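Heads up, one of the protein chains got dropped from this complex, but the rest are sitting where they should.
Each chain carries a letter (A, B and C) given by its place in the written order, and its residues are counted from 1.
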Amino acid sequence: MIPASFEYEVATDVAHAIQLLASSGGEAKVLAGGQSLIPLMKFRLAQPASLIDITRIAGLSGIRENGELQIGALIREADLEKNAIIRQRYPIIADTAAVVADPLVRNMATIGGNLAHADPANDHPATMLALRASVVAQGSKGERVIPIDDFFLDTFTTALRPDEILVEIRVPKPAARSGGAYLKLERKVGDFAIVGVAAVVRLDESGKIAAASIGLTNVGLTAIRARNAEEKLRGQAPDDKALAAAGAAAAAESQPVSDLRGPAEYKRDVVRVLTQRAIRKAVARAKGGN
Amino acid sequence: MAVETAPAKTTTGQKLHRIHVVVNGAAHDVDVEPRTLLVHFLRENLGMTGTHIGCDTTSCGACTVLLNGRAVKSCTLFAVQVDQASIATVEGLEKDGKLHPIQEGFHQEHGLQCGFCTPGMMMTAVGFLATNPAPTELQIREAISGNLCRCTGYVNIVKSIDYAARKLREPAEGKAPDVR
Amino acid sequence: MSVEIGGIGSSVKRKEDARFIRGKGKYVDDVKLPGMLYLDIARSPYAHARIKSIDTSKALKIPGVAAVITGKDLVPLNLHWMPTLMSDKQMVLPTDTVLYQAQEVAAVVATERYIAADGVAAIEVEYEPLPVVVDPKKALEPGAPVLREDREQKNNHIWHWEVGDKAGTDKAFRDAEVVVKQDLYIPRIHVASIETCGIVASWDKVEGKLTVWMTTQAPHAIRTVIALVAGHLGLAEHKIRVISPDIGGGFGGKVPVYPGYVLAIGASVLTGAPVKWIEDRSENIQADSFARDYHISAELAAKKDGTMQALRVKTIADHGAFDAAANPSKYPAGLFHIITGSYPFQKSFVEVDGAYTNKPPGGIAYRCSFRVTEAAFTIERLVDVLALELKKDPAALRMQNFIKPEAFPYKSALGWEYDSGDYGRALKLAMDTIDYAGLRKEQATKRAKGELMGIGISSFTEIVGAGPSKQFDILGIKMFDSAEIRVHPTGKAMVRLGVKSQGQGHETTFAQIVAEELGLPVGDIAVEEGDTDTAPYGLGTYASRSTPVAGGATAIAARKIREKARLIAAHLLEANPDDVEWKDYKFQVKGVPAKTKTMQEVAFAAYTNHPQGMEAGLEAVDYYDPPNLTYPFGSYICVVDIDRGTGEVKIRRFVAVDDCGTIINPMIVEGQIHGGLTMGLAPALYEQITYDEQGNIQGGNFMDYLLPTAMETPNWETAKTTTPSPHHPIGAKGVGESATVGAPAAIANAVVDALAHLGVRHIDIPITPWKVQQILKANGAAE
Partner (left out) sequence: MRFEGTLDIAAPRDRVWAFLTDPKQVTTCAPDVQSLDLTDPTHFKVVVKAGVGPIKGTFNMSVEFIDLRAPEHAEVLARGQAPGSAVEMRNTMDLVAAGERTTLRWASDVTVNGMIAQVGARLMQGAADKITQQVFSCIQVKLESPASAGISANPA
């Protein structure tokens, strides 16, 4: 498997990357970890005229908690998974990073790439939907913050303009009595999800669910939110009945297709099951458990 | 010591890129075509054939090398991306005629059969043990879940890595057996 | 056994490891010759289409492209086709019709690998799609499109093969108290060795000599095939050298000749330069020979008390576009008639029909001796179906029926003569090791709580070591194998063999046989294989035949040396040869322990002081024609837990008791079993290749062809019994494939057992989570 020829440019800083992108006429692709793009290029399913390597841009791989969580787009999955802030305060992100592809891929792959590639089978999109995150883009017209709900337009298609790069992901600070979890079912370790479910819940003082948000992996043209399921949970005690209703709602609003990862009907049912399990785990974490 | 190798040709008109890369401690300055995969750079440009190609889809890990100490799949990496970086391959494991504990482990615990996945497995293990010197069996299994082996059923690979972990933790007791 | 010399029975660490752990193995892709060109292949996107035109002009314009070869270019050389191992006609490059997706259509030869790939992308082929047939049952229906227009027979039926007593079996079924019937589909799978296939072909025009480095499990047979196929081009067998260097796993996939090999040889002859072809993983899975693809309908007749009486099996074998199975010539369905397994059926009848479809050709083994997994899986599943029908414990039903130890040698209803066995002992050991009774109790408790746990047994009988020359040949060449041993003056030995290791550890185990027979330390014995210029002729390594056949040759060649050595020893000891015996790895004058000569002393004398009238030197060759096959066996028990929410199957424990006769190296045998079990797990739960209606392959790369990782693979537990083969020189039976043969049924039986209370009797492999979930949903047992 040999990729077609292309030009290669190293972006020295964000402005340089934007300039290179803007002057490419839409024929360039941004190269970060390359773990999704390079396989496509080796199949010659993707044949970009040039690659703009942004991995040498300084300052895009930090993790800061500054009122909100700011994750540099270039942080590698392996570093994300091991990061102390992430592990202690955002275990759902650690859950997610830990199941992206395999450990070797995670040593290269970046969170920014996982989101910007906008593969509905990627894991971070659902988690970021559940976390109500936003994405920071920089382009020739400056910086803008894109709410995650507006980011994924279609398969492989995001709201990023042709001259924009994703530089940061922002996640709201976890509220008191909140917790989240990401669960993924895969055919074998390292595979894309058959189904993935990200759930974040906030409990009120009585232990009822004050708010829930749920993202689903690989059951639609993009990662999708299970809004009806979120609605079903609001104000409910997190008992089996409420979870079952949420699971059923999430299953109903998922849009899986039949493929080598199973029939659509099966995937819908797994959405139902994993939604309940993810909520259960999120509730446990909201109560201070693991 | 810098080793100069002949510039790679490109017949497709692509600009060549001069990269500086340290492989197993030796510096190389080489002109490469942007699309040259790291695994081909190592095997073809540098003649280091210990790193293998098994799948082309980032699935099997036969091509695993260490990039600045981290295990990565060299078939999913362009050589231009490793400019200024340090690469470690299987050829660099043995130092001064002494086997690396991971090599010893694979031999002692029968962790290899056809040997094709072995270099990638060992490099993954070396990268992993640097971050987790005292792993459990499950952690070892997770760590090698990006490396496929068709011969061994993994049981003895897990034992081999555990052998190396123990050996690396107790360097004083170590004495490399002769396998020549 | 002597630990000091590293003879039979000792876990000697492998000699071959030294190079592999240093990255110094020499595989085909590591061969680089001056001026070498690279070959890449353009393949058909269609499963069935007429080639209207091939435009190579754009490819030829790419700087560095040396040549483009199409089928039409090969016709004048008569190289556009080649015979398969089953003597079918396989196209090297088709001239008019493509018959499966990924079929070779044209080859590009270029100065660099990357440029060859560019050339392939630049080839333009115009196709006219034709109707596609992917289902062998439909292929055999009247009116189905005829796929092989080159055949006289105008349908898709390849052959019909049957064995057994049809009338007697039918009568037994008519008279039976109980009959169970089960349809099973054993899907298409692929060996997917981590090293793909490849070749470096180097034609020396001046000398008229062709040297090829090739990923082959059978270098000698390949040499003969090349000589037969390309003899008209001036290639003569004495000037063909096939080198099979280190091989990164074979499992049967490196037995056949693939078009890429022929193209590289042709390209080298054409260009005068060495040519390398290394396939990529997609090509490997999509175009190289597949395994299995058997549609089986099996029936078992029994008495109400569980006594098994008769077995009747009807099978359709999907061979794809060409019958490229790697079977002994007389057996188009391989040794499938080992299907009576470990049970003394009175009557049995088996029939198999081969069919052509628009799928890649093949029918090779996947780490199993010729269709033996198909057989073992069928009978071991069917026994469980009978157990369910009779509401009997599957272990008890097996114990009740096993062929008894005193019945060996045992003649099966389908004509095999089993050499030795003690099936009950193996099953009992497996049950004791895993605490079968305790597991059954646990299962009852869990079932009451709605939890799903299953226990599965497989008590298989293998058939390996092909084979006796009266029955076994491949393309007419009898299936003997050979060993040549030379003991050098200083007491070091060189062993050359006709087989070829692909990871089995031959450099160690064959040295151990010689060490045992000659009393030389294992470290003093070098084993060399895979170079047809130096090794004696042999049929190669597959079907677990190295130990049973080449192992026999090695032992006998060593004994020939020992016999000559005894005469030399007598000469040195100034004793009558009849008074000299081989004792404790030395020659000794009977009753005089002080008067001994070591093999080293004798070896030196063989070159410096041999008896007058005797030839100097200490060498022997043996071409071993085994008197019978060997019949390894085992009993496996698997415990699974099932997730009621997702349908996932998790293997909790797996105990494998194997009996492969005498064990040469326990460490290596255990490693073989671990690997074999994993290749049994793979098709049971994960691997398969399917095709959509247009013949698009699904599962054609490692993203979708699911080799188990260390996370899916359980921590295999092994144990053994030892029942030597009575006819083998060292009593060994072979072990490389037993576990792959035996494991799938144990896993499938465990899953069915977990769901049996829901009325489940069978689930086709691979048992995916969605198949399980569908059953759970249908029975209200899902979470």
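Keep in mind that, in the parts below, a contact is a pair of C-beta atoms (placed from the backbone, for glycine too) under 8 Å apart; a residue touches a chain by one contact, two chains touch by 3 or more.
Everything numeric in this text was worked out from a predicted model, so none of it was measured.
Participant: Which shown chains does the hidden chain touch?
Facilitator: A, C
Participant: Just to verify: which one of C:Ala139, C:Ile278 or C:Ile697 makes contact with the chain not shown?
Facilitator: C:Ile697
Participant: Using the touch definition from the top, which of C:Gly9, C:Pro45, C:Pro409 or C:Pro489 touches the missing chain?
Facilitator: That would be C:Pro45, which touches the missing chain.
Participant: Mind listing the chain C residues that contact the chain we can't see here?
Facilitator: Within chain C, the residues that touch the unshown chain are 43-47, 101, 120-122, 124-127, 129, 282, 286, 692, 694-698, 700-701, 703-704.
Participant: For chain A, enumerate the residues touching the unshown chain of the complex.
Facilitator: 29, 37, 40, 43-48, 117-118, 121, 154-157, 221, 257, 259-261
Keep this in mind: only the chains that are shown with their structure count from here on.
Participant: Quick one: chain A and chain C, Cα centre-to-centre, how many Å?
Facilitator: Using C-alpha averages as centres, the distance is 44 Å.
Participant: What's the distance between the Cα centroids of chain B and chain C, rounded to whole Å?
Facilitator: 30
Participant: Which chain B residues sit where two or more other chains touch them?
Facilitator: 12, 33, 35, 56-57, 59, 142, 144-147, in rising order.
Participant: Do you know which chain A residues sit against two or more other chains?
Facilitator: Residues 1-2, 4-5, 102, 189-190 of chain A each touch two or more of the other chains.
Participant: Touching residues of chain A toward chain B in the complex: what are they?
Facilitator: Listed in rising order, the residues of chain A that touch chain B are 1-8, 10, 31, 34-35, 38-39, 41-42, 51, 53, 55, 78, 82, 101-105, 107-108, 189-190.
Participant: Given the complex with chain B, which residues does chain C contribute to the contact?
Facilitator: 13-14, 16-25, 27, 29-30, 32, 62-64, 111-115, 118, 191-196, 246-249, 251, 278, 280-282, 502-505, 667-668, 670-679, 701-703, 707, 709-711, 713, 715-716
Participant: Show which residues of chain C lie in contact with chain A when the two form their complex.
Facilitator: Those in contact with chain A are residues 113-114, 117-118, 121, 280-282, 645-648, 686, 698-699, 703-704, 706, 708-709, 711-712, 768-770, 773-774, 777, 782-783.
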